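Missing here is one protein chain; the remaining ones are kept as they sit in the complex.
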């Protein structure tokens, strides 16, 4: 049951984006080989500084001296299997926020088991779609069951839900063309990691990151002819995004249940 | 000797493309690290769904629950050497079509030997250029020698030849600027794999895939200023390609030899 009201305005998102651009936080991304290039460009476009190594000998150092960590389970090869727990522990020990994105766990039993093990490392934020959550939490668990105070959840889909068991937000921004480009979801996870460096509440940080990414996606899709031109347009829109655009487009709903609690 | 006439019209290609967009088949791509990002976007742009893992523990599962498999031998590291035969066998056991692209085997003896071994796995379609075929089949073998009923061959070049020993087609679509962009050939292999999910005859499926890719390439090259703008234009053109464009541009010749046989 969500019982706590959430107040998140476009002005707050714009202020956090401004702060992010001022700080230029380092975001270390242990992500899949397909998404690395685009993710690095997305991280740069929002004003943060990416690093991407997955080398076992290096990953703890990079995770420690970065300001946030993204872990994405795509192309989960042997090196990544060893590097990921090391990176997550190093980041947690250094007090860094961690986003976990269990890409396509519904397509691979071995990957799903690996992901379940990582939940024990208590990532700050779990980002997944409905299929992936269904594989991680079998037995028809509801969003309320899966999100709790130790595990903020951002569920992507036609609408995005973000909650921590006490608060819950719904986002209605975005555009279908984003799904015709590879790694947009993966890169969105890196944006959420970047916002966790300027906003300590994971629900707010995730909502800020997703709003920024999806609103930039709307602007880009309106300018693009197809998925090819969407990519440069999206990076430009992220780079140029301003408070007026956020204010004019934000579609965020507080899903608080009950009253007066 | 090619003895069987082939009937392939732009309407048939348009119908197959429509079917492909309806079905949204899953195409698993074990491809090189340079081509992964662009290939995933090409697969999405034609309406299919890519997956790209090369992890040894995962690749059989992904190959089995996909609808077609692309194997590309670029950046042939140790993981790929183990994963590729596993993926090919899993796909064949599950009845999935397999496209093999022996990238740059003429530049590496060890890669060439590996590729020759893979021919024993009987890929549905072998896609290669003249240099690569020269390395795979030394001793001046002709196209007719190399293509047979167990091995449909798509030979790319200024003109593309597609044959299975009985039928042979020549395609004259495409644009030189496509060669100034990395991974266009690699991504073309994934398009052919996608068409194998809607057209069972490998000669027809390969010709459909190559025609779609090369005609989109022509449209894109006419709009592009150089190889940089070609990339978004090509993805947009693939996404927007319609029956009229196919009809107006298709250059396909049946190379049947002899008469009345």
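Think of it as A and B in the order they're written, each chain with its own count starting at 1.
Simple rule for what comes next: contacts are C-beta pairs under 8 Å (C-beta built on N, C-alpha and C of every residue); 3 or more make two chains touch, one makes a residue touch a chain.
Being a predicted model, the structure only gives us computed values, none of them experimental.
Trainee: Pick from A:52, A:208 or A:246: which residue touches the chain that isn't shown?
Mentor: Hidden-chain contact among the options goes to A:52.
Trainee: I'm checking contacts with the chain that's been left out. Which of A:3, A:19 or A:79 qualifies?
Mentor: A:79
Trainee: Looking beyond the chains shown, say which of B:4, B:24, B:110 or B:141 touches the absent one.
Mentor: B:110
Trainee: Out of A:65, A:159 or A:253, which residue would touch the omitted chain in the full complex?
Mentor: Result: among the candidates, A:65 touches the missing chain.
Trainee: If the hidden chain were put back, which residues of chain B would touch it?
Mentor: 32-38, 74-78, 80, 104, 107-111, 180-183, 224-229, 231-232
Trainee: Residues on chain A that touch the omitted chain in the whole complex?
Mentor: 33, 36-37, 40-41, 44-45, 50-58, 61-62, 65, 79, 231-240
The rule is short, and it goes like this: only the chains that are shown with their structure count from here on.
Trainee: Rotation angle for the CA superposition of chain A on chain B, to the nearest 5°?
Mentor: Between chain A and chain B, the superposition angle is 120 degrees.
Trainee: Report, in whole Å, the distance between the mean C-alpha point of chain A and the mean C-alpha point of chain B.
Mentor: Comparing mean C-alpha positions, chain B is 35 Å from chain A.
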